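Supplied in structure tokens, the structure appears directly below.
Note that one protein chain of the assembly has been removed; the remaining protein chains are unaltered in position.
Chains here go by letter, A and B, matching the order in which they are written, and residues are numbered from 1 within each.
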Amino acid sequence: MEHKIETDFMIINMGPQHPSTHGVLRLELKTDGEIVMACRPFLGYLHRCFEKHCESLDYLKIIPFTDRMDYLASMNNNWAFCIAIEKLMGIKVSEKCEYLRVIVGELNRIASHIIAFGTFGLDIGAFTPFLLAFIQREKIFDLLEEASGARMLYNYIWVGGVARDVDGDWLKKTKKFCQEFKPALDEVDELLSLNKIFVERTANVGVVTKEMAISYGFTGPNLRGSGVNWDLRKNEPYSLYTKFDFNIPVGAGEQGQVGDCWDRYIIRIRECRESIKIIEQALEGISLEGDIYETVPKNFNKMPKGEVYARSETPRGEMGIYVVSEGGKAPVPYRVKVRSPAFCSLSILEEICKGVMISDVIAILGSVDIVLGEVDR
Amino acid sequence: MSLDGILEEGVITTTVDGVLNWAKKSSIWPMGFGLACCAIEMMATGASRFDMARFGCEVFRPSPRQCDLMIVAGTVTMKMAVRVKRLYEQMPEPKYVISMGSCSNCGGPYWQHGYHVLKGVDRIIPVDVYVPGCPPRPEALLEGIFKLQEKINQQTIAKKLVV
Partner (left out) sequence: MTPEEIFDKLKEKFGEGKILRLTLPSQNGFDVCDPFIDVEPLAMTELADFLKHDKDLAFDQCCCISGVDLKDDLQVVYHLFSMSKLHKICIKATAKRDNPIVGTTAHTWGVANWLERETWDMFGIKFKDHPDHRRILLEEDWEGFPLRKDYKFPRFWRGMEVTPEEEEGTYGTQD
């Protein structure tokens, strides 16, 4: 870009207290007028020492801390951690528990995507979709509260099982919710997706190419937004995901280039529909007979010596848990490392924020959908 | 001037304290300042079902210079504590603080092994109302705001001069 009028460079600090940084992220923007010349992110304002806690607490006590890592999708975090420990201990979880995990996991995925596109709209300047979406989110919370006992941080999925059983009534309510949710989502979709202002603000903004996306560790909806057909639920199936029939929405550059903010946004809307499909199939398949505590280990005295890296698909992408166990009677893990999807996705910011307008930084940040609790851990 | 006949015309008498406090408590402007998990519940309190606007405090301002109330929603880490203090200092008087959730009350679950977590936001700024919970439900936050309104209602100018 060629400038005829010379302006002074200005350093602007965005955050850590800023309504559209989705938490406590600080960006140092070097600007030339309205154009961002360089962007340096500063993290760590929510570093809560998760990995240090893991080295001091035993396996079951860690699960509540995983809740607080990515607080928008606690179920999926619980699940990711439990998958790692189950892989380490060689536990096969009973089918009923797997069904329950799929249902609550997908419900939580929808709740998380609602926050993602609700607040994204809010950042761009659309307030109504946010309010409409939150009505549905409260309904999901009612369901999850009835199942687990908590509104937001559930501690529901345990190693080898789930914490509490559900009854037929709950299944009926969930089914009713699925039916009600579809038209409500369509309403938000119609209101926001093809809105002229919204499209102008997001299409062709923050384009991430396929190669860049893979190199910078994009996963989940962000990676699919860049046109890569990759979903761990399909490509590396865990739990019962082979049983269900669902599609993987992939960005195609309908409003602009492949991998722009609009693509990343629309993936989330479409994924909600796929999640509903999965839940409906799971509700058909689940049988209420059987003990949920059947495969829950009595104690953790016989941990094998070794290490595992287990990954699963959370709403923000691939969450990998690397656990090192000393074996024997050691009640605590030797080391737990979380590969957090939001942390990896955020690292691209420095790269794609060069030469964009200041207002586009907001759009890019909103479309990447970060949760600072997970970035800083 | 005599009051005869004026009262029937719809004039209410009150104290200066009463008017000031009524004005203060009925339009508390909180700062849109979220730190962690509790911030999401704070958002939910402001959104569809719970709707803080019913109690006169829905105008979330992005700038501390336009706020009366700071809701410290979430874990205050060491790195953030410096900022929280600065934000508090930027707010104009009269200013109030609600500490929302266990983390900002006392460090919460990060009390023992959290080397980077401040053990209670009251170590750096004065707190008016503590809301317990991890995270507190939106109803709990609303109750916290009612308690704050009660507190504001008891303030008097006279007392302030004595102190």
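The rule we apply is simple: a contact is a pair of C-beta atoms (placed from the backbone, for glycine too) under 8 Å apart; a residue touches a chain by one contact, two chains touch by 3 or more.
Note that this is a predicted model, so its numbers are computed, not measured.
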Which of B:Leu20, B:Val59 or B:Val82 contacts the chain that the document leaves out: B:Val82
Among A:Ile35, A:Leu60, A:Leu191 or A:Ile214, the residue in touch with the chain that has been omitted: A:Ile214
Absent-chain contact - pick from A:Gly15, A:Gly44, A:Gly105 or A:Pro297: A:Gly44
Candidates A:Ser56, A:Gln179 or A:Asn247 - the one touching the absent chain: A:Ser56
Residues of chain B (touch criterion as defined above) contacting the omitted chain: 78-79, 81-82, 112-113, 115-116, 118-119, 123-124
Sites on chain A contacted by the missing partner chain, in the whole complex: 43-44, 47, 49, 51-52, 55-56, 87-88, 90, 212, 214-217, 228, 230, 304-309, 311, 318, 320, 322, 324, 327, 332, 334-335, 337, 339, 343-344, 346-348, 351, 376
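The definition used in the following text is that only the chains that are shown with their structure count from here on.
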Chain A-touching residues of chain B, taken from the complex the two chains share: 31-37, 39-41, 44, 47-49, 60, 62, 64, 74-75, 77, 79-80, 83, 87, 109-110, 112-117, 134-135, 137
Chain A - residues contacting chain B, complex: 16-19, 23-24, 44-49, 52-53, 56-57, 64-65, 68, 71-72, 115, 130-132, 134-135, 137-138, 151-153, 372-373
